[in-house]
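What you see is the complex with one protein chain gone and the rest in place.
In order of appearance the chains are A, B, C, D, E and F, and numbering begins at 1 in each one.
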């Protein structure tokens, strides 16, 4: 992937409905926060605290996650849709595919 | 459970009415903050303070808690409903089942 | 009491009108902040400062207090009504019963 | 007085018009912030800074002050009206009675 | 003057139009922030930073200043009008009378 | 370029549609955050943290970036349009041209 997200941002590929149901997790379309499953494609180096240190993100490339679409930015790369999100604020949980 | 909440987030299974009344605690449906009883299924590693240290959550897996539904996210896993909440902000108290 | 409030939260039992007047303090129903007298039933361990230390609450179990009902959560335990409040923000003063 | 205000809160007895004019200070009823003169009856121990230390209030019991009524709470003790205010935010100045 | 402003507050006497024009500075009545010239009559000891130290105000008694009337409080002492303002937020500049 | 942006600000030249598509990244015109591709022309020295140290920007002159137009300021230099943006808040990712 030729995009490097900055700070606490991550690039996520939303999973299609058929891929999502494999994990047994269902995210209702009607929920007000619009949670969604996706795969982490790239992560930033993390946000900078007021004391000057960086906080590494809790997610890494390849993780399957539940995220909130609330304030993300949609982009298209080579015809495929991705989202740029804030990894600290918008990514809620990691799904372990078992 | 195959979901690992991030930061200060927790996954909670809301208790059904019959389960709730066992503890003798009743949460009115009419309250504006919509408190509810539930069981903690999984907890994150805690939020990061501005000095870089993490604050572990006050609740642990298995706790019965009173939580506010105000800003949680509803998800379904294998047909069962759960909520992802902020453990610091949305979980009000632990109920000790005596 | 089988409820343990978290962080800076406290559980308070509002006093009935006849109990309140004993202290000689009257809280007008018409006030916009709706102050009320109550008894502290349980207290949390206090809020966490940005430097990681906890600030113990200024009130303790058994204190009679004046509180603001502004953002509390009403609950019922064994048929009796209680409120979960933020002890730092919502409890205004301790009444010494003389 | 049997009320002990918490944190940075203070209890104030508003002065009647005839008492106020003695100091030569007049506070217009039409001002949008509604300033008023009063006597400090009791003070809290002060607010807690993020580094954990307490900041003592600038006013003490017995001080005559100008305060803003903006967000105070009215209470009645033994038939007399008082206000609970934030001493840092709502008390503007001390009047030295000369 | 028998008023001692608290914290970062200052007491200011607004200058009349004829006094203002001496400095060659004109503040339009139509400006949305309503700047005005005045004389500093009394200053507080300054605001307290989160590390516990006080920041002395940049203005002192006797300074002629340009201030914004945005959130000040009007008072009258012995028939003369004054304003209580926040010296850090509402006082914009010192005018050197040359 | 004869403009030196201050603090965390950056000057960016938005890429024309034909230049943008070379990277294979497409940013929909309909997105609510209006992401756009551009080239970094100049960068500030970075924002100042509360502890007094500066945080250098994550982007440098010559980088191709995806930015959000949300709060930028449009300027024209020698007939060409540029934007002044906050590099920390408005620049989302660096595009590596491969």
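We adopt the following convention: contacts are C-beta pairs under 8 Å (C-beta built on N, C-alpha and C of every residue); 3 or more make two chains touch, one makes a residue touch a chain.
Fair warning: this is a prediction, and the values are worked out from it, not measured in the lab.
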Problem - Contact list for the unshown chain, restricted to visible chains - result: E, F
Handout entry: Residues in chain F touching the chain absent from view
Key = 2-7, 9, 11, 45, 48, 50-52, 71, 73-79, 84
Problem - Interface residues of chain E (partner: the chain not displayed) - result: 23-28, 31, 33, 35, 49-51, 53, 55, 58-59, 66, 68, 88, 91-98
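In the analysis below, only the chains that are shown with their structure count from here on.
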Problem - Apart from chain B, which chains still form joined groups through touching - result: A, F | C, D, E
Problem - Copies chain E and chain D - interface residue numbers shared by over half, same or different - result: different
Exercise for the section: Would you mind reporting the rotation angle for the C-alpha fit of chain C onto chain D, rounded to the nearest 5 degrees? Expected result: 50
Practice task
For chain C and chain F, let me know how many angstrom lie between their CA-based centres, rounded off.
Solution key: 51
Fill in the blank from the handout: The distance between the C-alpha centres of chain E and chain F, rounded to whole Å, is 41
Practice task
Please set out, as single numbers or ranges, the residues of chain A touching at least two other chains.
Solution key: 50-51
Practice task
Draw the chains as points, connect those that touch, then say whether the picture is a line, ring, star, complete or other.
Solution key: line
Practice task
Mind listing each pair of touching chains for me?
Solution key: A-B, A-F, B-C, C-D, D-E
